[in-house]
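In this view, the complex is presented without one of its protein chains, the others remaining in place.
And now, subunit A:
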Amino acid sequence: MRTLLFLLRKEFKQIFRNKSLLPMIFAMPLIQLVVMPLAADYEIKNINISIVDHDRSPYSQQLISKITASGYFVLADFGDSFDAAFQQIEEEKSDLILEIPAGFERNLVRDKREKLFIAVNAINGTKANLGGAYLNQIIQNYNAEVRLEWINPARFNTIPQVEVASSNWFNPFMNYRFFMVPGILAFLVTMVAAYMSALNIVKEKEVGTIEQINVTPIKKYQFILGKLIPFWIIGVVIFSIGLFFVSRILYGIVPIGSVFLLYGFLAIYLVALLGLGLLISTYSDTQQQAMSVAFFIMMIFLLMSGLFTPIDSMPEWAQIVAYSNPLTYFIEVMRMVMLKGSGFLDIARHLLVMIGFAIFFNTWAVLNYHKST
């Protein structure tokens, strides 16, 4: 016990004395948490649209003003030549073309139907998809309005119409940040825990001080605890700053569920991730090696955790990877507890899985950590 205290004292002194590491541990994750949610936003605005209007009628005017008034589109070009509009797409000045054919109004009034043409620049798939969908929706609305104008009120009931009314639960304004902030916070805590602990242990190997430790009567578990406890504490501190300051004050996200539950899960999650860091360190001899391995794992963690893309839409093999990723569970729990107010029973399965991860990584790491070779 006394040995552990000496180890901890040494570790904290070293961490707080390291002028290059300290900002990396504290400032970097928080800056990321402030900046990333502002950028990682799937709600696409400012889609540049070129409209080719061959009709120039009140009806086409009405449609165009409906599109530009929606707030999603910026009218990049307006003309009557499709080729000129296509030129805009080629020059990346425009994302979509809407072509309104000549006789749009006439056909609509006479034949009660008309076709519009939308061409989408699909290089940026997300933007193209969403842009196309938004535009479609606007046109549908327009269609409904036009129809309503024409319907004789007396005959109102004869046309059956299904209308869908939807309501967004748990995030009523579909604020993307509510969805991203808890996830990004989870990821940042992961980075600090796994990365820093791995690097710290390998540094002792690289400098050679671990030899000196290994000839002392320090027990394996004491050394490991001496390394993991400081980073566990740092992980909790960063999480708290992120939760109470950045997420609450800056983004106004107040967890609906129990904060204690979040901390309970975090405590186990950190043990699992520190175990992973320790494991990486036992397989690396230099900080460079550890960094490369940790970077590789972090990329997989980040991209296959459901942070940016829904897991349900991944191919089956990728879903298996995603559910072998501890971060997936933490992000789910964060979102469930913070946005939905899930309770202990709702996350009990996640908790069990995480305890499994913690035991798995730590056992493996401890078995692979040798005081002698």
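What we mean here is this: contacts are C-beta pairs under 8 Å (C-beta built on N, C-alpha and C of every residue); 3 or more make two chains touch, one makes a residue touch a chain; residues count from 1.
Just so we're on the same page, contacts and distances are computed from a predicted model.
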According to its UniProt record, the missing chain among "Sarcosine oxidase, gamma subunit", "Protein ImuA", "ABC-2 type transport system ATP-binding protein" or "Membrane protein" is "ABC-2 type transport system ATP-binding protein"
Per the whole complex, from A:Leu75, A:Leu130, A:Val146 or A:Ile218 the residue touching the absent chain is A:Ile218
Contacting the left-out chain: of A:Thr209, A:Thr286 or A:Thr363, that is A:Thr209
The missing chain sits against subunit A at residues 2-3, 5-7, 9-10, 13-14, 17-18, 207-209, 211-219, 371-373
